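Apart from one protein chain that is not included, each protein chain of the complex appears where it belongs.
After this line comes subunit A, so read on.
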């Protein structure tokens, strides 16, 4: 008995020591990567650069490109860093002045804030941007409110509705082009005893996907600039229409829609548990991972009954920026130049089902053909939430609203939070 006690105590201590080590090694691992760019090494030695990017879905694709680059450039070593909740991690690192050398980021409010604070190198005069589609460069300029180029668009995304082709065939459904048709389609699925939309309200950011379509199509993208100028309010008939439609979608969701998250949704939709899934193309690789045989298609989210107003929501999914403080700007530019080469962009977008921001590279995947018409005719518009200040926490407000279902309180809360944040600036 005595022996077992001491054995147990020793093993307990051992476990504790291990746990301690575990935490420690993780830290030390990230440290050299973090400060790697800061070390100025004599010529001939390896230059170490950190490439920080925010898309967990794209980790493997970037790993391959990084590997290819490292092999072709023996004197440069790029390390990819992709932590969970990357945007917040990036902000905390910026707060302690530990900015990664190369940053891959979506064109979000975070990017706008960081760019405005002068964190990124000015790439306006650089040839990197020459081969980029001007529409995406303009989108970034609109976001930062300046003509200076701080980030090079790499890929674009598109969000709308992903649907299960097999289920649509079985139920004899066609692609809805208007809001009424969308509801009719959903009703038919419901009548057949199946789930129309697999909603993932537990992860608040996923509620932004239908919101962005509804808001951009119904209110127009300039609504938020006008709100900032005090010309419009959330408490308006137009925004109430958005709110009503947000609630309407809940009628066609699965049973425990408040308890399901993004990962649950990807898996469930892949297994055919719903006919439609309100997500962007970034979810497709994850869905195919869960079920490689899933037959998927996409169509623009029909937010209104006027077909011409129903746009595909598309923004810069990944843009590439260089830290102003990096010790090796030339090597960093070399890496970005490498990523922008058509063959590398092609490889990346083929895996990610994303769209290219580089001229002459096209997305030919059958799954996302449903968006090509919109891209060709220019029926695309940016995400609304890129223009909502982060501190307003739109996703939190929406998640709360979907539980309480009180439209009056919702529109007032949006106005109140917006004004509070503006007053604190």
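Everything that follows uses one rule, which is that contacts are C-beta pairs under 8 Å (C-beta built on N, C-alpha and C of every residue); 3 or more make two chains touch, one makes a residue touch a chain; residues count from 1.
Assume contacts and distances are computed from a predicted model.
> The chain dropped from view, which UniProt name applies: "Putative membrane protein", "Sodium:proton antiporter", "Sugar ABC transporter permease" or "VWFA domain-containing protein"?
Answer from the record: the omitted chain is "Sugar ABC transporter permease".
> Per the definition of touch given earlier, which of A:180, A:222 or A:256 contacts the omitted chain?
Hidden-chain contact among the options goes to A:256.
> Using the definition of touch stated at the top, determine which of A:220, A:297, A:329 or A:400 touches the missing chain.
A:400
> Of A:47, A:186, A:201 or A:354, which one is in contact with the hidden chain?
The missing chain is touched by A:201.
> Which residue among A:114, A:152, A:276 or A:358 touches the omitted chain?
Selected residue, touching the omitted chain: A:114.
> Of the residues in subunit A, which ones touch the absent chain?
1, 4-5, 8-9, 12, 15-16, 19, 87-88, 91-92, 94-95, 113-114, 117-119, 201-204, 255-261, 264, 389-393, 396-397, 399-404, 420-421, 423-425
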